[in-house]
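Removed from the display is one protein chain of the complex; every other protein chain stays in position.
As written, the chain order gives the labels A, B and C, with residue 1 at the start of each chain.
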Amino acid sequence: MATKHHVVTRVNGEEVEFLCEARHSLLEALRETLGLTGTKEGCLDGNCGACTVTLDGRLMDSCLVLAVEAHGREIQTIEGVASPQGLHPVQQAFLEEAALQCGICTPGFIVSAKALLEREPNPTEERIRWWLAGNLCRCTGYDKIVRAVVDAAARMAEVKG
Amino acid sequence: MAIVYIPALMRGLTGGAEKVTVPGSSLRQVIHNLEAVYPGMQARLLQGDDLSPALSVAVDGEVVRLGLLAPVGEQSEVHFLPAMSGG
Amino acid sequence: MNDFEYRAPASVSEAVALLVEKGERARVLAGGTDLIVQLRGGRFTLDRMVDVKGVPELNQLRYDAAEGLVVGAAVPCYRIYEDELVAAHYPALVDAARIIGGIQIQGRASLGGNLCNASPSGDSIGALIALEATAVIAGPGETRSVPVEQFCTAPGRSVLGPGELLVALRLPPPKPRSGAHYLRFIPRYEMDIAIVSAGVAAVLSPDMSSFVSARVALGAVAPTPLFVTEAGAALAGKPISEESIALAAEAARQAARPINDMRGTVEQRRHLAAVLTTRALRGAVARAKGEQVNGH
Partner (left out) sequence: MANKVLVRQEFKVVGTRPIRHDGTDKVTGRALYGGDFSLPGMLYGKVLRSPHAHARILSIDTSAAEALPGVRGVVTAKDLPRPEEGIADVGEGAVNLRFLSDNILASNKALYKGHAVAAVAAVDAHTAEAALALIKVDYQVLPAVVNVREAMKEGAPILHESLRTDAQGQKGTTPTNIASRIQFAKGTLEQGFAQADVVVEREFETATVHQGYIEPHNATGLWSSDGQVTIWCSTQGAFTVRDLVSQILRYPVSKIKVVPMEIGGGFGGKTVVYLEPLAALLSRKTGKPVKLVMTRTEVFEGTGPTPAASMKVKMGATREGKLTAAEASFAFEAGAYPGSAVGAGCMCAFAPYDIEHGKIDGYDVVVNKPKAAAYRAPGATQTGFAVESVVDELAEKLGLDPIAFRMKNSAREGTRRIDGPIFGVIGALDCLEAARASDHWSSRLEGPNRGRGVASGFWFNIGLQSSCTISVNADGTVNLVEGSADIGGTRASIAMQAAEVLCLRAEEVKPTVADTDSIGYTQVTGGSRTTFATGWAAYEAAHDVLRQMKERVAKIWEANPADVTYEEGVFGVKGDPKMQMAFRELAGKLNHTGGPIVGRATVDPKGQGGAFATHIADVEVDPETGKVKVLRYTTVQDAGKAVHPSYVEGQMQGGAVQGIGWALNEEYFMTPGGTMANTSFLDYRMPTTLDLPMIETVIVEVANPGHPFGVRGVGEVPIVPPPAALANAIRRAVGVRMTRLPMSPGAILKEMGTV
């Protein structure tokens, strides 16, 4: 049997422990071990962004991170974006702008867009497109996604007052 | 009489005619009557007792899904087209 | 993918010891954006993965006007382009760091890893060569330095010997009246591999009318990133003009010895070598003159 690593990490604000093999990706650990299937698998080589999460606040393709590397770190996934009070403005904007069709890329886009708006509250269209280039969507042609991010920025500005 | 448009590669059987008129109030009757006038046609259109699955039939411009049961009107146009699928 | 042993040393010596022990069967993990993909794709198997992100020397990013820049081998791209000093003094490095993958890759991929992957099209390598970077290598023997243009020896191969580890990249301080620019050509606008790339640095005369010297590096036109000394030589002492730039571009075209593959043809790559050299030189000159130039 392969050696198992004991990983202690924080996922969406809560401490989590799991066992993994060295070859397991963070994506596998999230989906298979922790049951957090909101993070999607699209390509397994870092070219689609469907598995985007943040690791210590940085966007990552979780398929390109080893699960064992998560030890002592802080992970945020799509499951942690909404709060008991309701949807995050980015999520609400995606709904209202019809910025999703099949929805498989949507968690990745939302995690990426949220990270952008937390750093840059008022990005230009060009900046939004640059930031989201690592997330592929095959359904929408991106138009409504870009609009949703612009819309979400406005909503977040409003909340901040 | 229904007006039957003959698929281009079957026009050898109709002496080159693009369309022919035959009686019949269902597709089954139309094909049966077509065979009577232009022998060999049935073998090209049917597989066993049914319409060849490679074909679809349009009656008056609309693809019909009833196969040989499809009703054919007195002045109807009948077209045999390749079966189609969508994405 | 076969399982392997994962180790995360805290020092260079510990890392080297772990590498020496397993030889070819051990690999270094920094960002992993090439390594993990290759491993998963069955390109190779290994017994041990040595995660060097916990080694302080590999995480340093330090600029000093006298010493220049030290980039730890595991420093991810975003730290390069978010660093104000780097942006001010080494904009060509930022050109490269900004276009490696998308934002997710840039959160992890390092220039050191990009160099060790030794791909002919590695985006940071052309910029590093133009900027006269040297690779600082630790190993079982003496620590040694190798100019980046000598680092790659074949596709996927480098001068790193058994147990050796790339610790950092050292870039000399930019010379007065110098400018550098890195450009690549890709069919899309992001998330792509260079069909051809060009990294260029130029030093201008005090009156800004002629080239004192220039360094031109090309990517994806040979088995390794190519340092085109002929192009630099063609510019030395020449007036700053389209004619001079054309001479360098022609030298770049001549030096290119590309192949046909799914990304481009020989003819296209030779042509692009000249086009990109031209454009990168224009950008380098503009930067030397203090003008703003966009990355790509």
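The rule we apply is simple: contacts are C-beta pairs under 8 Å (C-beta built on N, C-alpha and C of every residue); 3 or more make two chains touch, one makes a residue touch a chain.
Nothing here was measured: the structure is a model prediction, and the numbers come from that model.
Displayed chains that the missing chain touches over the full complex: A, B, C (touch as defined at the top).
Check A:7, A:29 or A:133 against the missing chain and you find that the one touching it is A:133. In the complete complex, the hidden chain is touched by one of A:11, A:26, A:117 or A:146, namely A:146. The chain omitted from view is touched by exactly one of A:44, A:64, A:117 or A:156, namely A:44. Contact residues of subunit C toward the unshown chain are 1-3, 102, 185, 187-193, 195, 261-265, 267-268, 270-272, 275.
Listed by residue number, the positions of subunit B touching the unshown chain are 5, 7-11, 18, 43-45, 47, 52-54, 58, 60-65, 77, 79, 81-87.
The chain not displayed touches subunit A at residues 21, 23, 31-32, 36-45, 47-48, 50, 77-79, 81-82, 87, 91, 94-98, 100-107, 110, 125, 128-130, 132-146.
One rule holds in what follows: only the chains that are shown with their structure count from here on.
Averaging C-alpha coordinates per chain places the centre of subunit A 29 Å away from that of subunit C. Remark: subunit A and subunit B have CA centroids separated by 56 Å (rounded to whole angstrom). Centre-to-centre spacing of subunit B and subunit C amounts to 68 Å, using the average Cα coordinate of each chain. Within subunit B, not a single residue touches two or more of the remaining chains. Residues of subunit C in contact with two or more other chains: none. Per the touch definition, subunit A reaches subunit C in the complex via residues 2-3, 5, 21-23, 25, 44-47, 49, 52, 55, 58-61, 63-66, 68-69, 112, 115, 130-135.
Within the complex, the subunit C residues that touch subunit A are 1-6, 29, 31-33, 36-37, 39-41, 49, 51, 53, 76, 78, 101-105, 107-108, 189-191.
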